[in-house]
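Take this structure, written in structure tokens, and hold onto it; I'll ask about it next.
What you see is the complex with one protein chain gone and the rest in place.
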Amino acid sequence: MPKCTINGHEVEVKEGATIMEAFYKLNEGIAHYCYHPGLSVAGVCRLCIVDIEGNPRPQIACNTVVTEGMKVTNQAEKIKDGVKWVLDFHLINHPLDCPVCDQAGECGLQDQYMQFGKYSSEMAEPKVKKHKVVDLGPTVVLDSERCILCSRCVRFTDEVSKTNELGLFNRGDRTEVGTFDGKPLDNNYSLNTVDICPVGALTSKDFRFRQRVWYLKDSETLCTGCSTGCNVKVYYNKEGAFRVKPVYNEKVNGHWMCDEGRGIYKFVNREHRLLKGRMKQKGQSTWTDMDAGALAKEAYQVIKSAGEKLAIILTGQYSTHEYQILLKNLPTKNVFHWQNQAEKWNEFDGLLLRGDRNPNTKGVELAMNASGIKTDWNDLISGIKSGAIQTVFVAGPENMAVYEDMKEKIQSLGSVQNIIWTTACKSEDFEKLTNNVWLVPMKSYLEKEGSFINNQGLEQKFKKATTIVSEALTLAEASYLVSGQNIPIIKMEAVDTFIDASRRPDQVTLEHRKKNEFVYKRGSL
Amino acid sequence: MSEVKYLTEFYHLNEFQGLEGYKKNGGYVQLERAFKMKPEEITEEVKKSGLRGRGGAGFATGVKWGFLPKNGEPRYLLCNADEGEPGTFKDRMMMERAPHQLIEGMIISAYAIGAKKSYIYIRGEYDYPIACVVKAIKEAYAAGLLGKNILGSGFDHEMDVYAGAGAYICGEETGMISSLEGLKGQPKLKPPFPAIQGYLKKPTIVNNVETLAAVKYIIRDGAQGFRKYGTEKSAGSKLFSLSGNIVKPGNYEVPLGYSLKDMIFNLGGGMKPGRKLKAVIPGGSSAPVLNAEEVDRATLDYECLASMGTMLGSGAIIVIDDSQCMVDMLGVLTHFYHHESCGQCTPCREGTGWLNKIVHSILEGRGRLQDIDLLLKVADNMKGRTICALSDAAALPVLSFVSKFRDEFEFFVREGRSKVKGTNYAQMHH
Partner (left out) sequence: MSVVSNSPEKSKWYLTGILGGLGITFKHLITNLFNQKKMITLNYPEEKYEYSARFKGNHVLTVKKDGSIRCTACMLCATNCPAECINILAAEHNDPTVEKYPIAYEIDILRCVFCGFCEEACPVDAIRMGPEWQTPGANGSKFIYDINHLAYRPQLKGGVVSVVDEAERHKSGI
């Protein structure tokens, strides 16, 4: 465990660690583009130069291994000047089209220019022209002029996704990132290249031009796309959620996530959601809209009269404690686990994506085991046929896109008398229900707190990010109401419009303010 | 002292090209002698001889061999015949006139470092040298000098020729290794150095053609015999490629420490009638230029040239007389380095382009006076900031040209035409 001194602070690092890792450990600022902790060292941006005592030439921090007693600094004047020049080299052929660039606001060039640059460029020659708006594949668009050739994306496709689509073509300042012979960048991890691109050269087709990043807030949560449970950040504002990015977690997903998981923000947005409780009687074709709470209370009458003939169907899309509360409030042995495409559940693509597209299958199993329930789907079918089951409470799926057997399951419930279905999203398939139906609007994972147990049995907590459908209930709340109990209703405090600005609750957290100095200082312009 | 015939002793004989003629003139005798020595003894002898890399950097060959790990790991010997440095053409002659001399040197070196496989990386433009070396290797295989159990010594060695595609950067040792591996010819990050992890991630030694050929003579004459020529720190003789505005351009072998002035005026036949010496680039285009006054003092060895802020490099002496416009010449050099930068490291990729643009805007009459200082600043900040030395190679000529011939640059900016030629860029190049 060698010890070294960085800018006067002593730090102990692992054997074989680089100076860059020591900087990271100390949280000392160091300029760099090409270094990424999840990729191999390329050492091409030459920004992370540091001065090592006793070494006449500045060395790069990302490829120099720490030795015992090393004294490193990046605060020396000649290093600062060097960093400034290397930044200038990066920027002389960069188009500086920040106003129309999607990366503006979270761009490595902008951040590091403000931190380490702040010079005025002496470049007076015409810039190199390269290809713009290159369609790299189904998910990614490339702008070669903005590219600073850090080769992160190339190393990603080489080392992580191992698909090798991207390469650097041509030499010198004519170098461009591209795919061989125009073949598409098409793999399930392609959007990670957009995340690791420090500039706006690679942009996601899905997010491109939809929002400026400074209009977005982010919140850390979990990916509900499959049972891996990647740690993610969801970016949202009052118009809804806009994109998902991975968050580093050594135990679960490392630095990456799959493209499929990046679609999970879509179904939580308002246009896909069930906004009101709905009910219809057998034989009717029109729905009656009701408040969610009132609807759930009405459903209580049905459940009370059903008695022993009640069955519960669970999907692996709710949080662990929601199942536990549901099974406590509706004590029945007729609990069934709706397993979508169970035959694929053991599939694994070798990196992150698993065949089980539910975030909390383990949570369902845990709750059922805790109540000592062992059932089979066929029991449900035979129960319905024999009339032993007349009322079904379905904790329906949130992300319906991965439930391909939806129609089939609805058909199999055809002869049940009453169905109480909790769902976050609306779906055409509900029209096919011919029973007495109560549709209870549910909150999505972004709007509640809880925990998921992933494939490895790791329980991960997630917190509430925002509210999209204010009326929706959590499964726990719904279970209290349908079992005839009351839930404490959180009273919104009357908004005092006349409290002065300095005492008003802050809409933007300090962290966001720091990220976006411009918005922060807007009032003082 | 004058020209010597050490390495080039039999180069005037046409038969020296073939195996028969080579053997007749003492060929492959040293190989047999080498096989009687222990590999460590050969390395020790090379160390003692003071042989330094003839490709450009001038690193001590024996010391380089000593960096190899002392285990049985497979290792490679690569011969760098990608003679890309503008002005250099000595390796070409060596491969054309005496391919067996190189092969013999290589087998001895491979035996010394324990390499079972070696490659000769020749630049793609060298059609004829490639043909010569390939033919010689075939002859050597047929004669049992390559392959299994060479000359009954129990040493196996395979040799192959690899033709590059003509990139300057592939003359850099790690760039060459990348190219050999089938990748884009880009230098690799050091450490690890090639001697630890090189070709196919195995220990690798890369040496220049002349260096490897000289190993044979160290075996023949011993370390002390090799030191007969040259100075204490720059031992042996070396081939120099003399070119430019001179009466008798060509390859000359002289002992290291030879006077540069003698080289130009005695061996090279001096300036063309009515012309005066203005400047000399002593070690290939990436070496800083010397002006006429410095040429008088310079001797051709590593130390003297280093003390004058330039370098011996690959031994390409480019003579410039007073009819040449230095701004125009720098334009050619910056264009070359801009074209040849591999584009990996930012300071080099962007800097070479920037330098080229500035020099050309001066040439095309768009220059500003501050551009001259900007050239110095940009070049200064490209130095020592990159993986390989191409960035330095591009920066050093700019620094020396601008600082030593600043008046020509200022004249060009002010008047829009050359101080020497009196014409503008378009007129100079029709």
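So that you can tell them apart, the chains are marked A and B in the order they are listed, and the count of residues begins at 1 in each.
FYI, contacts are C-beta pairs under 8 Å (C-beta built on N, C-alpha and C of every residue); 3 or more make two chains touch, one makes a residue touch a chain.
Here the structure is a predicted model, which is why all the values come from computation and not from measurement.
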Chains in view that touch the one left out, judged over the entire complex: A
Out of A:24, A:169 or A:214, which touches the unshown chain? A:214
Return the single residue from A:132, A:270, A:385 or A:407 that touches the missing chain. A:132
Hey, which chain A residues sit against the chain that's not shown? 95, 97, 99-101, 125-127, 129, 132-133, 208-210, 212, 214-215, 518-519, 522-523, 525
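Just so it is clear, only the chains that are shown with their structure count from here on.
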Inter-chain centre distance, chain A versus chain B - centres from mean C-alpha coordinates, in Å: 55
Residue positions on chain A within touch of chain B in the complex are 41-47, 49, 57-58, 63, 82, 85-86, 89-90, 92-93, 122-126, 128, 148-149, 151, 167-168, 170-175
Of chain B, residues touching chain A in the complex: 167, 184, 189, 191, 338-347, 349-354, 357-358, 361, 368, 370-371, 374, 377, 381, 384-387
